[in-house]
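With one protein chain held back, the other chains of the complex are shown just where they sit.
Letters A and B mark the chains in the order given here, with residues in each chain numbered from 1 onward.
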Amino acid sequence: MSESQALLRTEGLTKTFPGTRALDAVDFDLRAGEVHALLGENGAGKSTLIKCLTGAYRRDAGEILLEGAPIDPRDTQDALALGIGTVYQEVNLLPNLSVAENLLLGRQPRRVGLVRRRAMNDRARAMLARYGLSIDVTRNLDAYSVAIQQIVAIARAVSMSGRVLILDEPTASLDRDEVAMLFDVVRGLRDNGLGIIFISHFLDQVFEIADRVTVLRNGRLVGVHDIGGLDRLRLVNLMLGRELAEETRETGRGGIDYDAAPRLRFSGTGRRGAIAPFDLDVHRGEVIGVAGLLGSGRTETAELMFGAAPMDCGSVTSEGRPLRLASPRDAIGAGFGFSPEDRKTSGIIGDMSVRENIVLALQARQGWLRRVPMRRQRELADDFIKRLDIRTSDAEKPIGELSGGNQQKALLARWLATNPEFLILDEPTRGIDVGAHAEIIRMIEELCASGMSLLVISAELDELVAYSHRVIVVRDRVHVAELVGEAITTDAIVKAIARPAAEAGENAR
Amino acid sequence: MNPRLLPFLATVVIFVVAYVICWLQFPAMLSTRVIGNLLTDGAFLGIVAVGMTFVILSGGIDLSVGSVIAFSGVFVAVMLRDTGIHPVPVFVLLLAITTAFGAAMGLIIHVLQMPPFIVTLAGMFLARGMAYVLSVDSIPIAHPFYDWVQTAYWLMPGKGRLTLIGATMLAVFVAGILLAHRTRFGANVFALGGGVQTARLMGVPVGRTTVLIYALSGLLAGLSGIVFSFYTSAGYSLATVGVELDAIAAVVIGGTLLTGGSGFVAGTLIGVLIMGLIQTYITFDGTLSSWWTKIIIGALLLAFIVLQKALLDITAKRASAREAG
Partner (left out) sequence: MNGGAARLLRRIAPQLVTLAVILATIGFVFPGFFNIAFANERLYGSPIDILNRGAPVALLAIGMTLVIATRGIDLSVGAVMAICGAIAASAITAGYGLPLTLLMALGAGIACGLWNGLLVAVLGIQPIVATLILMVAGRGIAQLITEGAILTFNDAGLAYVGSGSFAALPMPAVLWLSVGVAVALLVRRTALGMLIEAVGVNRRASSLAGVSSRLLLITVYAISGLCAALAGIIVAADIRGADANNAGLFLELDAILAVVVGGTSLLGGRFSIIASLIGAMIIQSVNTGILVAGFPPEFNLVIKACIVLAILVLQSPALYGAAILLRRTS
């Protein structure tokens, strides 16, 4: 492929945020008439790259070239005018306006200042007809399914830009038929010469629609491949960052007596639209790892087990007695703890001090009347700050001012202060520096040695292998495989994640 | 059917049913005379409620309008008393002041990113205070122009009078309907109510639209103040206390979502008429006390807010069910 065919190119694109380098000299190129998949786990830099292209972020260094000419989009409107349109997972249209108004907002045909409704609706119908869509454009957008909303969003973006279309996880909430419909639209646009950047965590879909694949990891370019030269296993390995050769060097740990009565037993628990019913026993001193790609149902598993998204079927027993898990309070009462994936919106109470964040769960469990005495609060906070090496000037500093790793440690301290029997950690090592990373892993091992049971979700497979006694693999909102002890290798996990859907049903467990 | 039409239809049904009940009990209520009075009595509220509809559609609120009406009345009365200027240029000057006042509040809301209710609360204090500063007494207005306007009406069949101020309100509603539902500005107002971030991403000029919305509300509050001065032939700084609440209630009862993004200007007219009808019924009845108006309006508010909340929940549930598919 010659250089002249590049429609959109980045050279050495770099973007730094306080504490992290989100994009590190990334070269990327998109040709006219191709669907180019952009892949990577959370924090790989996909969305930062997109935001630089659409002007939502200003890059720190590097060039963006559109048809060979350097461009510098200042905001989304600017990018649109240059010819770069974007469609996001959460449809960025207005549900309370009609389909026609959404398509033509700001460009409505007018006569003496008044919008010509009929002309506007005709034009909207004509726009959608090009995508084989014939719907009532006078109805509100939210009267239609997400798939149709996505197509409307695509129609709007293409009509305003026309050269590059970025699809940011457009299929995340679509069913199979809807995805097929969307892909027809995408293929049509590709054949018309548009360059399309496609972001998805559904590998099946990538293989179905993409012509080339660019993989990012930790802000760096890992590689660019033609889809024909890739298989699923290789792709997952690229995304998760390991080569097949070094796979089998370590296996998971043993030493759990699976014949003994479990501490907790989840039987047929599930929630519609979140996670299919699953059975899971939790034993004393056991670390259960949960592996799966983003959006596979791994977080949903954790939320269900903690009562944050209550189950709508199945039952739970604790030490043989039935247990009600309708809310986080129930779970905490039963000795559970949960450190959620999104620290900022679901974990820390940003404006409050490290001390208050640490005692919060303990205080909530004791009830508002029995306040944890101030001296005890200070002891707890100082103790955990020392034990977990939380780097803060003092316990009264607002937690929002700490680095990600230290916030994570403070959240761990919040639960450790309640002496939990069962601790759920969702991505405890995401977005934190290497030092804190190692400390958190060491802590996980210490905790299970002390008899606590843990369920740890992580995209870092060698990490999971290192501390797990058992690993559950989740894909498409189903628990598809369980690996125990010696059988836990990154290789085995990758294979279980990558196995195509049809095969999975037969080989589960 | 579009579920967003439901609150509007509910308003229409309530109005018709209420009118039929009134008519069954007092046959005299079905006359152009009563209808003419409904329009005249509701004129100032209707005009200011049109502005409030725009503000609420955009997801905001304007608490200053009651004070602005009072200020307008006092301003006009003082100007006519102390200067020899004809009322019409006084009106123009006043409307310029109240429009600028609204625009300034919109600007503060947009630039300082403060909640509209606290900004317009300051506006409420300021406008009422300025009215007090102009005069604490009720100032009667006597001017030939006022006499002419007050006696200007069109005699409807059945001897009902469509007064000039009633007609003004209807004209404002027609203009409001066109502006809200047939212009780019109107679409932008709905867009803001649907979500400021998304609207910005879609290229809606958020700042300009916000300023224009509150400027419009200020303009209509000023106009409403002029109409109120015709209605009472006086300017009084203590007048129209709490009218902002009546206007908000009329908008919500008219089927506009209090969180913004959905509604009809025409619904607000029916909301105003329903409120007028309750008052008229109480007058006809003679034994009922006026406070029942407030209680019934409160109950209607509750009913509509809960209805809207339920509709939103149903839409959200349907969306998530679809996703679960």
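Going forward, a contact is a pair of C-beta atoms (placed from the backbone, for glycine too) under 8 Å apart; a residue touches a chain by one contact, two chains touch by 3 or more.
Quick caveat, the model's predicted, so the values are computed rather than measured.
K.L.:
Which candidate, A:162, A:350, A:404 or A:485, sits in contact with the chain we can't see?
P.N.:
A:350
K.L.:
For the full complex, which residue in A:295, A:328 or A:405 touches the chain that was left out?
P.N.:
Within the whole complex, the residue contacting the unshown chain is A:328.
K.L.:
Looking at the full complex, which residue from A:65, A:227, A:372 or A:443 touches the chain that isn't shown here?
P.N.:
Answer from the full complex: A:372 touches the omitted chain.
K.L.:
Considering the whole complex rather than only what is displayed, give the residues of chain B touching the chain that is not shown.
P.N.:
On the chain B side, contact with the omitted chain comes from 61, 108, 111-115, 117-119, 121-126, 128-130, 132-133, 136, 237, 241, 245, 248-249, 258-259, 289-299, 301-302, 305-306, 309.
K.L.:
Counting contacts across the full complex, list the positions on chain A that touch the omitted chain.
P.N.:
Interface with the chain not displayed, on the chain A side: 306, 308, 328-329, 332, 338, 340, 345-352, 356, 360-361, 363-372, 414.
Here is the rule we use: only the chains that are shown with their structure count from here on.
K.L.:
Need the CA-centroid distance for the pair chain A / chain B, whole Å please.
P.N.:
One centre to the other, that is 46 Å.
K.L.:
Quick one: which bits of chain A touch chain B in the complex? Just the residue numbers, please.
P.N.:
Spelled out, the residues of chain A in touch with chain B are 76-77, 80, 92-97, 101-102, 105-106, 108, 110, 113-115, 117, 139-140, 142-143, 145-146, 173, 175, 272-274.
K.L.:
Using the touch definition up top, name the residues of chain B that touch chain A in the complex.
P.N.:
Residues in contact with chain A: 2, 4, 178, 182-184, 187-188, 190-191, 193-195, 198-199, 201-204, 261-262, 315, 319-325.
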